[in-house]
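Structure first, then comments.
Note that one protein chain is taken out, while the other chains of the complex remain in position.
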Amino acid sequence: MSVAASTDEVQTVVAARRLASARTVFIGVGRPSIAAILARMVHNPDLVLIYESGTIGAKPFHIPLSIGDGELSETADTVVGVPEMFNYWIGAGRVDVGFLGAAQVDRYANLNSTVIGDYDHPRTRLPGAGGAPEIASSCGEVIVTVAHSRRTLVERLDFLTTVGHGDGPGARGRLGLRGRGPTAVITDLGVLEPDPSSAELTLTQLHPGVTVEQAREQTGWELAVAERPRITERPSDAELNALRELLAR
Amino acid sequence: MSVAASTDEVQTVVAARRLASARTVFIGVGRPSIAAILARMVHNPDLVLIYESGTIGAKPFHIPLSIGDGELSETADTVVGVPEMFNYWIGAGRVDVGFLGAAQVDRYANLNSTVIGDYDHPRTRLPGAGGAPEIASSCGEVIVTVAHSRRTLVERLDFLTTVGHGDGPGARGRLGLRGRGPTAVITDLGVLEPDPSSAELTLTQLHPGVTVEQAREQTGWELAVAERPRITERPSDAELNALRELLAR
Amino acid sequence: MIRCARDDSVFTLRTAVARLLHLSDAVAELVRDGDSVALEGFTHLIPFAAGHELLRQGRRDLELIRMTPDLLYDQLIGMGAARRLVFSYGGNPGVGSLHRFRDAIEHDWPHPIEIEEHSHAGMANRYAAGAADLPFAVLRGYAGTDLVAHTNVRFVDCPFTGERLAAVAALRPDVAIVHAQEADGDGNVQLWGIPGVQKEAVLAARRSLVTVERIVERLLPRPGAVVLPGWVLDAVAVAPGGSQPSYSEGITRRDNAFYRDWDEISRDRQRFSAWMQEHVLGKVAAR
Partner (left out) sequence: MIRCARDDSVFTLRTAVARLLHLSDAVAELVRDGDSVALEGFTHLIPFAAGHELLRQGRRDLELIRMTPDLLYDQLIGMGAARRLVFSYGGNPGVGSLHRFRDAIEHDWPHPIEIEEHSHAGMANRYAAGAADLPFAVLRGYAGTDLVAHTNVRFVDCPFTGERLAAVAALRPDVAIVHAQEADGDGNVQLWGIPGVQKEAVLAARRSLVTVERIVERLLPRPGAVVLPGWVLDAVAVAPGGSQPSYSEGITRRDNAFYRDWDEISRDRQRFSAWMQEHVLGKVAAR
C-alpha cells in the first residue's frame, strides 16, 4: 500500500479535515488551496471555495499557482470585482473559514507578513498585508498554517499585520473585529488552539511521532500544553491517495 | 408640406438643439427622452444616452415609457447597477448634460418635485426626488423643461428638492456642488437662462409668436428679460418630420 | 442561509443551498407582520407575484422599502399592508401619480402612513452599505435641499480634505424579495437585463426570497448577468410571469398598457378595491 505520510502531508490533511463541515472557505495559494481542494475531494464536496481574485465557488481540478489562474474563474459560480469581493463578501462576514499563512505568529495568533526587522530598514521585506487583515477580522473563524519553528512562532512580532486575538481575551471585541478569530494554528508538528479563557495558543494536538518536547523546543515562547494533547489520526488511505493524486495532476 | 409646429413640438425641438454638441446626456422619460432621441436622429448621432436604470449608451428606436424599458438595456453599450450608476457615473461628474422636469421652479432654477403644500400635510404629494438632486449637483450642466405657467414658475417653492443656483451667485460653490447647474429652462413660451452675474433666470429667447408680456404674465415672479430676446428659429422640416415620425413609431 | 460571522455557532445553522419552496410557503415562513421588507427591481423584474402573495396572506404593519414604489407598492399601500414607506421616487413611470400612495399620504386612506424619503443616490448607497454590513455610506448629496430637514441624513467631514459629505444609514431589511429569470436545483439564481439594486438588497437583508420564471438544470452564463449563489439565499420559489406587469428580460415584456390603465383603475378607491379583490385576493399563487 501507500508510503507513510510525510509531515507535510499530515499538515495538509489536518487542515483539510478542519473544512469538513464548513460551507464557505476563503483561501490563498499554497497549502490552504491544496487543503481546500482536498476537503472538496474527500470530506465536503459542497464546500464553496472563494479566492480574493473574485472567484466565488471555484472548482479547480489542478492546484492553482496564483489566486487568479484561469481555471478558478472558468469554474466559479460567479466572479466579482475586487471591491465587491472585499465589501460585500468578506467584509460583510459571509465566509465561514479564512485560511492564512504568515512569516511570524505570536502566542495570541497575531500575524506578521510585512517585514522581518525594522519597518524602515527591514532585514527581510515580506509581501505585505494583502487580504489577510480583513479576512481575519471578518470571517467566521481563521485557520493559520505555518511551519513549526522558533523563527515563525515568535515571542514578539516584528510587525503586527493581522490581528488574531490581539493582547488577549476581549481584544477582538474592543477593536470592533467580527468573527471568532484564529481557532487553530496547524503546523508540521501539531495543532495549537487558543485557550478558551486566556486566548493563548495552546498545544492541543500532536502529529504521530511528535513529542511535546519537540513542539516546545520549536516554539519561540513558553508553549502552553493541554493536559492531554490528542494525537492526530493518521491520514487515511482515502485522504492520502486523494492528496497524492491531486499533487500529481 | 407639414402642418405648422405646435408649441409642444417647438419646446421639444428647442430642447433637442441644446444637445447638438453634447457627448453624454442623462435623461428621464417624457420630453427629455423624446428630445434626446430626436437629437440623435437630427443633430448628434453619437450622443450617448444615459438612463438612471443603468443603461449607458442606449439607442432606443421607440420612445420608452419607463426608464427601464427593455429596449434601453438591449441597445445599451453597457448596463450597470444603480449604485454604480450614481457613484461612478453621475456622482463622478462624467455626464455633460442632465435633463430634468419639475412641478415648481423658482427664479434661481431650484426645483420642487416633492410636495405642493406643507410637507406633513401636502395638498399634492409628488413623486419625490428620484435622481434629480445628484443629477443637478454633478452633471456638467442641467437643462430644465417645464410648462410656462404661474403654477410652475413660482416666487417660492413649497419644497426645495433639487438645488439649481440656490440663493444666487456663489451658492453652488458654497454647497460643494459640481457642474454649472441649470443653464436653461425651456418652456412652451421661450427659454430662461441664468443671468451670468445675478444667477437669476432671465427670458433670453421667445418662441415664434410669443410676446414678452405673455411670458411675464405666466411667470410667478417679476421676470427679468434680456435686452433683446432672441426669437426661436422655427423647427426645420427635418426636425419636425423626425419628431413626428418618432412620435408615430 | 445564516449570518455566519455574527454568531458563535457558525456551522450549526448552515445550509449549503437555498430551499426550493412553493411561493405561499416561502412567504408564510419568511415574512412576518411588522417586518421591514424590500421588494426590489428597478422597473425591470419587480416581484409582483410575491407582493400579491403577501396581500393574500394578510401581512400587515410592514415597513415597505423600495427605491421606486411603482404599482406594486401602490397596491400594498392601498390595501393597508404598510405602516411605513421608505423610498426615493413614488411615481407611475411615464404615466403620472401613484394614486394609492398619494391618497395614503394626502388623506390617510386607508390609514396614515409614515414615510422616509431619500434621493436615488441616497437609497442606492444605503443598500450598498447594508450589503457590506457597514453602518453608513458617504456621498455628495442632500446639501442645500429641504430633504435634510425631513429625512434621516447626517454629514461627516472627510478626514483627509475636510470636505463635508452626506452620510446615510445602511439599510438592513428583515426580508428582501426579488424576482429573477432562473435558478438551478441548488437555488443558485441568475438574472440579467437591468440589474438595479437587487444584489445589494438581497445581501443587505437578514432573510431573502427569490422568485424565478423557471428552474433550469444548470445556469448557462449570460452577458450582463448577476448571479446570487444559493448559499446567500433562504428560499427560491417558482413564479412564472411573476414580474408582470413589469418584465423579465428575454422572457416577458413590460405591459406598458397596464401601467397606463393603472392610472384609471387606481384613481378611485372603490374601483381599486374591486380590482384587487378580483385580480389579486381572488387568485392563488401559481404552482
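Per-chain residue numbering starts at 1, and chain names A, B and C are given in the order in which the chains are listed.
Please note the rule applied: a contact is a pair of C-beta atoms (placed from the backbone, for glycine too) under 8 Å apart; a residue touches a chain by one contact, two chains touch by 3 or more.
Keep in mind it's a predicted model, so treat the numbers as computed, not measured.
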| item | value |
| --- | --- |
| For the chain not depicted, the shown chains it touches | A, B, C |
| Of A:Q11, A:T24, A:S53 or A:T145, the residue in touch with the unshown chain | A:S53 |
| Hidden partner interface residues of chain A, rising order | 29-30, 52-55, 64-70, 72-74, 79-83, 85-87, 90-91, 114, 119, 122-134, 137-138, 159-163, 166, 171, 175-178 |
| Chain B, residues in touch with the chain not shown (by the definition above) | 21-24, 46, 48, 56-57, 77-78, 87-88, 91-96, 138-141, 178-180 |
| Interface with the undisplayed chain - residues on chain C | 132, 134-140, 154-156, 158-161, 163, 165, 167, 169, 221-225 |
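Methods note: only the chains that are shown with their structure count from here on.
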| item | value |
| --- | --- |
| Most heavily contacting chain pair (counted by C-beta pairs in contact) | B-C |
| Chain A and chain C, separation of their C-alpha mean positions in angstrom | 39 |
| Where chain B and chain C are represented by their mean Cα positions, the distance between them in whole Å | 29 |
| Residue list for chain C, restricted to those that touch at least two other chains | 128, 199-200 |
